[in-house]
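The complex appears here minus one protein chain, its other protein chains still in place.
The block that comes next holds chain A.
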Amino acid sequence: MEMVAKQKLPQKILNYVLLIILTAVVLGPFLIGLWTSLLPTMDIAKGNFLSLHISLTNYVDAFQKTPILQYLGNSLWISTLTTIAQLIFCSMSAYAFVFLRFRGRKVLFILFLATMMLPFEAEIIPNFMTVKAMGLLNTYSAMIVPFLTSAFGTFMLRQSFLQMPDELKEAADIEGLGHFQFYWKIVMPYNRISLITLGAYGFLGAWNQYLWPMLTTFSNAFRPVQNGLRQLQSEETFNDWGMIQATAAIVVIPTLIVLFVGQHYFKSGMNEGAVK
């Protein structure tokens, strides 16, 4: 703050001009999208973007004429389950890497990390074969099972668990807490900021999946939102752009909620006193 206050006026102006330009670049498309979602498709088609025929009709239409609710429900279900599963499995494997002593712990962890180097796209074909062989195509499972855990989540939580003071484990040993009690009553609450971060990350990752659901779902009953949007656009012979914009806006809302809530927790946790 002090630094900013001490800056000379011209430099300050320059800074703000730059910031405003960047903000416009970043927010611009988003705002245009939001704006067009309020306009009748006729105006959009004519390129009359400054029209004043603003209404929420597109939104009402979206809910009434398209399976957007079904898509939202699918995505919510898939993302929630994926998030919960990732939190449980990643925290448990991270716990094992930090608090259990077993042979080959280091090697196993390196193997774990190595899987992070592999982009998901490279795994798509074998994954697809597996899912197909298991008869899971076009089910929720197809979109959840491959993402039940993540090497990144384990890695991130392991780093966080390693920061815990040894004395907490020792105090728990003296109180006679078993591994599961220690995990559940101390490790999880102690690291809740990391867990929330991972949860938000996992949720958004699942919510924004596109490639994988495109390959594994064929019906609206299981299709998540991102693919749903694409479907809407390709199904309609006459593209109702206003309505498609409205659905896109609806789809973004959960993402914004997750980010805002997550940020709130993240801030509150930053200055939490640790042990001493």
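The rule is simple: a contact is a pair of C-beta atoms (placed from the backbone, for glycine too) under 8 Å apart; a residue touches a chain by one contact, two chains touch by 3 or more; residues count from 1.
What we mean here is this: contacts and distances are computed from a predicted model.
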The complex's invisible chain, by UniProt name, from "Urease accessory protein UreG", "Glycerol-3-phosphate ABC transporter, ATP-binding protein UgpC", "Phenylalanine--tRNA ligase alpha subunit" or "Carbon-monoxide dehydrogenase small subunit": "Glycerol-3-phosphate ABC transporter, ATP-binding protein UgpC"
Hidden-chain contact residue, picked from the options A:34, A:113, A:168 or A:252: A:168
Omitted-chain contact residue, chosen from A:59, A:161 or A:190: A:190
Sole residue of A:108, A:137, A:177 or A:204 that reaches the chain not shown, by the stated touch rule: A:177
Contact set of chain A toward the excluded chain (per top definition): 165, 167-168, 170-177, 181, 185-186, 189-190, 192, 272-276
